[in-house]
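Attaching a single structure in structure tokens format; questions to follow.
Complex shown without one protein chain; remaining protein chains in place.
And now, subunit A:
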Amino acid sequence: MWQIAIILVIYVPLVILAGHYLYHVTMQQKTWLDPVLNRVDHVIYKLSGIKQVNMTGKQYVLALILTNAFMVFIGYVLLRVQSALFLNPNDVGNMEATLSFNTIISFMTNTNLQHYSGESGLSYMSQMLVITFMMFTSAATGYAACMAFCRRLVAKTDTLGNFFVDFVRVITRVLMPISIIVSIILVSQGSPQTFSANKTVQTIEGKMQDIALGPIASLESIKHVGTNGGGFNGANSTTPFENPTVLTNIVELLSMMLLPGACVVAFSLMVAHRRKKMLFGKQGFVIFAAMSVLFLIGLVTCYVAEQAGNPIISELGITQDLGSMEGKEMRFGVAQSALFTVATTAFTTGSVNNMHDTLTPIGGLVPMFNMMLNVVFGGKGVGLMNMMMYVLLTIFIACLMIGRTPQFLGKKIEEKEMKLIALCILIHPAIILLFSALAVATTAGVAGITNPGAHGLSQVLYEFASSSANNGSGFEGLADNSTFWNVTTGLAMFFGRYLSIIIQLAIASLLAKKMWHSDSVGTLKTDNAMFAFLLVGIVLMIGALTFLPALALGPITEHLQIHF
């Protein structure tokens, strides 16, 4: 218990610090790394022919999608021919076509769902040139979109910011420096970083053991800093080489929580930038508080459920004081595992330090629900954008109830925006529930289910919630490397990512072009505790109304089965 509280207390000053830094990077203000990084950036601008001109919302989205398309193309080709290229000391073969499609969509959309196992599926070259590369660029893409969105909310014009400049600055000033520091910490704790082949050793019982090595630390750091989550090894951050000690566990936790939280802080400063020097803007703080409440409810639920253990194991007559240990690592125990589980699904990283398929039913419901809501901090950049949809919806509903004109940051919210907001909020549950229905209705879908009874449905729901929320963790028992699962989850990831970004930026563009009205006595206040309370209520209500029937058939049924 205490260890969880202490980590969260350490998190608060870090996230405020990172938020201020992020604000400076976003608004092109001076930072202490400028003397070096300005030069680096200029070299990149020059080589890439980037002209630092302002773009309209439409141009910005177009540039974003085109750039992502190039990356998908290069990555796909590399996966298909990896066996013949350099840095392949373990003689890994080429990746099959539908699996390559799934993998490349997965990493480009910042999902990192993995239907392959790293040890046997990727060469070191692919781990670097496809996976590590995309971990940087997909995170930078998400954050660039978020920057464009937030800037438009507070601007009076739709022509501002350049995608390429944002994209490069996020990588060189934010992702790269933090990743370098985290990599070195991980290596010092025992995460390998080498290009030599796997080793076979002779054990003292006279048997052999294979040890999988590779450039693990450099991937592991950006995996968390960029809320990516795809592991070097099949078992992700449970493996001792990806997460060797409690210290690395804490570092990985903090690094995945850092930037999504910092986005909210940076947004708060953008909204309040006319007033000088402040720690945390009021409007952003309200949103941060709402997210924190949802996070803490999930965390406590998950911890209590896991600590209580599995009643079926208790019935076998052994001692379960440590809590439910199936699928968990001894060095982390229940406390560190529960915190990691909730953080990785709230911040939509998707790395795991324990196996989610083996969580107790209620312990597994929490990560699933986090991904279904997809607004509890959320992935780098896009989480804040999703939450803003709910903020606008809450304003709309609240204003309807008290008969005021809905208005946010001086901009009126009208019919056109509301239609898009409703569409945006509906896409995510539609993807999850429709694909799940398809999976349980077809033999190809059912073939992947490996646990009997209600838990089988949970496996399916989890997989699509994870895909659509661009999370990437899984109930890993699911036998998901088949054409059906590769293609359906690939589509779910694709639509979950790009449809949302396009619609959200369209909404921001619409708002940016509107007249600015000053607040009057009649305007609904959106920066007080009352609004935070309303926001949490709306999020939970919409989430519960949409997903409760499915959850009742999955984890809740399983919970009742093992307890009664």
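Everything below uses one rule, namely that contacts are C-beta pairs under 8 Å (C-beta built on N, C-alpha and C of every residue); 3 or more make two chains touch, one makes a residue touch a chain; residues count from 1.
Following the convention adopted for this analysis, contacts and distances are computed from a predicted model.
Colleague: Between "Putative spermidine/putrescine transport system permease protein", "Potassium-transporting ATPase KdpC subunit", "histidine kinase" or "ABC transporter domain-containing protein", choose the name on the UniProt record of the chain that's been left out.
Modeller: Checked against "Putative spermidine/putrescine transport system permease protein", "Potassium-transporting ATPase KdpC subunit", "histidine kinase" or "ABC transporter domain-containing protein": the hidden chain maps to "Potassium-transporting ATPase KdpC subunit".
Colleague: For the chain that's not shown, point to the residue among A:N38, A:S120 or A:T157 touching it.
Modeller: The missing chain is touched by A:S120.
Colleague: Using the document's definition of touch, tell me which of A:L33, A:I250 or A:I397 contacts the absent chain.
Modeller: Only one listed residue reaches the unshown chain, and that is A:I250.
Colleague: Thinking of the whole complex, not just what is shown, which of A:T239, A:T344, A:N386 or A:N486 touches the missing chain?
Modeller: Residue touching the chain left out of view: A:T239.
Colleague: So one chain is hidden, and I want to know which residue out of A:S268, A:Q336 or A:S500 touches that hidden chain in the complete assembly.
Modeller: Hidden-chain contact among the options goes to A:Q336.
Colleague: In the complete complex, which positions of subunit A touch the hidden chain?
Modeller: Those residues of subunit A that touch the unshown chain are 2-3, 6, 44, 47-51, 59, 62-63, 66-67, 69-71, 74, 117, 119-120, 128-130, 132-133, 135-137, 164, 167-168, 171, 176, 179-180, 183-184, 187-196, 198-199, 201-205, 207-213, 215, 217-219, 222, 233-235, 238-241, 244-247, 249-250, 309-310, 312-313, 316-322, 324-333, 336, 352-355, 357-361, 450-455, 458, 475-477, 558, 561-562.
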